[in-house]
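One protein chain omitted, others in place.
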Amino acid sequence: MSKKLHIQKLRRVYVWELPVRMYHWLNVLVLIALVVTGFYMSNPLAILSKKEAVNSYTMGWFRYIHFAAAYLFFFNFLFRLYWGFTGNKYANWKQFIPISRRFLKEMWIVFKIDILMMKGKNGKSEHLSVGHNAMAGFIYFLTFIVFLIQCLTGFGLYAPMASWWFPKLFAWVPAVFGGDILTRVIHHWAMWFFILFAIVHVYLVFYHDYIEGRGEISSMGGGWKFIEDDVFEKNKHTTPNPESAK
Amino acid sequence: MINDASVLKQPTYYEEVERKGYSRRDFMKFVSMITAFMGLEKSAIGQVAKALETKPRIPVIWLHFQECTCCSESFIRSSHPIVADILLDKISLDYTETLMAASGTQAEEALKNTMTKYKGQYILCVEGSVPLAADGVYCMIGGKTSIQILEEAAEGAAAIIAWGSCASNGCVQSAKPNPTKATPIHKLVSGKPVIKVPGCPPIGEVMAGVIVHYLAFGKIPELDRLGRPKAFYSKRVHDSCYRRPFYDAGLFVETFDDENAKKGYCLYKVGCKGPSTYNACGVMKWNNGTSYPIQSGHPCIGCSEENYWDNGRMYERASAFPGFGIEANADTLGKIALGATAVAIAGHAIATNIGKHTTIHNLEEEGKESEHELNV
Partner (left out) sequence: MSKRIVVDPITRIEGHLRVEADIENGKIKDAYSSGTMIRLLEEILKGRDPRDAWAFVGRVCGVCTSIHSLTSVRCVEDALDIVIPPNAELVRNIMFCTQYIHDHVVHFYHLHAMDWVDVVNALKADPKKTSELAQSISKWPKSSPGYFSDIQTRIKKFVESGQLGIFANGYWGHPAYKLPAEVNLIGLAHYLEALEWQKEIVKVHAIFGGKNPHPNYLVGGMACAISIDDVSGINAERLAYVGQLLKDGKEFIEQVYIPDLMAVASFYKEWASIGGGLGNYLVYGDLPTNGYRDLSHYKFPAGAILNKDVSKVYDVDLKKEEEVQEFVTHSWYEYKEGNDKGLHPWKGESKIKYTGPKPPFDHLDTSKEYSYLKTPRWKGNAMEVGPLARVLVGYARGREDFKAVVDKALKDLNVPITALFSTLGRTAARGLETILTAQWGLEFYDQLMTNIKNGDTRMAEMSKFDPATWPKTALGVGHTEAPRGALAHWINIEDQKIANYQLVVPTTWNASPRDNKGQMSAYEAALIDTPVANETQPLEILRTIHSFDPCMACSVH
């Protein structure tokens, strides 16, 4: 090695607070449950059982799990929205919605560097952010919209079977689509968004860990990330990130 | 407005007179006086008395547009009340091309008479959809388009009943590409209550039930958000299906006439739309409780739901996405997207190792350096 490496001093930053981490992993669990049960409900396995109907309750259980998970999912989601106003800077709702030019600019930079594989300034990759980058934030924003669609259509379908007033609040949803059939189709299609998102998301988490070496994977466990000193300085008091503003 | 259902609630003259404490003799005196006053012969007294004694039956106009007339057919299948009783005692069906004696000008005259004489009081029933393409020429009666006829008849109607899926959601002729622009009734009239009675056709007793409800309680039945009477459309076929225990148990017919079909297992996997279809089939059944589609071994095709013709293949459970070809059901496209994603990720990973070679190299070196330093 002829070239001398520029050794960065890393600062430990508490990025994901406990509530965010709990939200995240609960979300992962219930989503797995919802997708598995959703698949089953849409196309149940062939069980050429000799059992009597009274002795089994397969579809019943799948539906039960789906609805139970749906409640957890919904309230967890609500909680996350609330935390967007209460939590730390990295959990703030401003991290998700592209309202400023700066946000858009950063999205563009991430797009260039992480997706188009272009070189950043001075030929180096730019790790601008401390929490998630603007592009990731925006994708999560889209995800939240699909969460919303899924809750609306799901509770809309559930409303006529429910005895509690809460799901009944959603009875108007199928009416908007002219009936349950289309509502169900939309609910089914939206599921694919989650599956695709999760795969890409997990890949990207690994990608960032590999490319940036800041402990991305473990951050959703312990809450810490390790941020280069210069990035750390630049990120003080600004949201999302100062570099892109220039 | 409908709620004062004036024709119904109006007592007959005789009832009115009786209520006020007059006798039959007084009533007859009044009749002869009125007969004379109207300039009629004495022999007409009996007739006038009769007319004043009998309650007018509620006038009904039943229009036929883009239809297959099976709604009319279903209506005459009603067993309680039977249709003869409805026609003779309960309503005055003044216009319906399917059953009326008069044709041509006499038929049109009958229509006009009721529209003027009972303005604001008659019930307008519509069977069939209205084609809007090409200025409405795809359905013409007596040289007029169906939209012209509907607009005229709707104006003086107390309430409108949209019979069947044709009138309430466009049914088969509005399936893609809807070449005649077949349009349901509620999209064409405003300011009038439209009672949708979907189904292809609706159950006969449901049709009779809607009319009888109006006559018995003097108001239109309570409607749900989509304008359907709650009395018959508040539950899914699935909720009252006698095969439901098999559904819950996960026991399904895999293909027609298989062992499971003979056992009467749930028809979900051969395409049953019962879980998304609001209708009374499971409870009231068809043809005076004889059977209903699922009982006869065929899945519900969702015939009372909007767009039920455009929801992908009939015998498949999976949901097709509207607008794509028939084979593009959600899961096929989903799997394709999944494959594409996997390929993209692999591609990206490889590109990363090449394109970001320096970055990765530096990180590795940095790591090795630290490891090295610690080893020293």
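Read from first to last, the chains carry the letters A and B; within each, the first residue is number 1.
Everything that follows uses one rule, which is that contacts are C-beta pairs under 8 Å (C-beta built on N, C-alpha and C of every residue); 3 or more make two chains touch, one makes a residue touch a chain.
On a predicted model such as this, the values are computed, not experimentally measured, just so you know.
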item	value
Chains on display which the left-out chain touches in the complete complex	B
Per the touch definition above, residue among B:68, B:215, B:231 or B:283 touching the missing chain	B:68
Sole contact to the chain not displayed, among B:313, B:335 or B:361	B:313
Residues belonging to chain B that touch the chain removed from view	47, 50-51, 54, 56-57, 59, 64-74, 76-79, 82-84, 87-88, 91-94, 96-110, 113, 131, 134-145, 148, 171-173, 175-180, 182, 200-201, 204, 243, 255-258, 261-264, 281, 286-288, 290-298, 301, 303, 309, 313-315, 325-327
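What we mean here is this: only the chains that are shown with their structure count from here on.
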item	value
Geometric centre distance via CA averages, chain B-chain A, whole Å	41
Chain B contact footprint on chain A (complex, rising order)	1, 5, 7-8, 42-49, 51, 53-60, 62-63, 115, 117, 123-125, 160-161, 171-172, 175, 178-185, 188-189, 191-192, 195-196, 199-200, 203, 207, 210-213
Residues of chain B that touch chain A when the two form their complex	169, 224-226, 234-236, 239, 245-252, 254, 259-260, 268-269, 273, 275-278, 302, 305-308, 311, 317-322, 330-331, 333-334, 337-338, 341-342, 345, 348-349, 351-352, 355-356, 358-360, 362-363, 365-367, 369-370
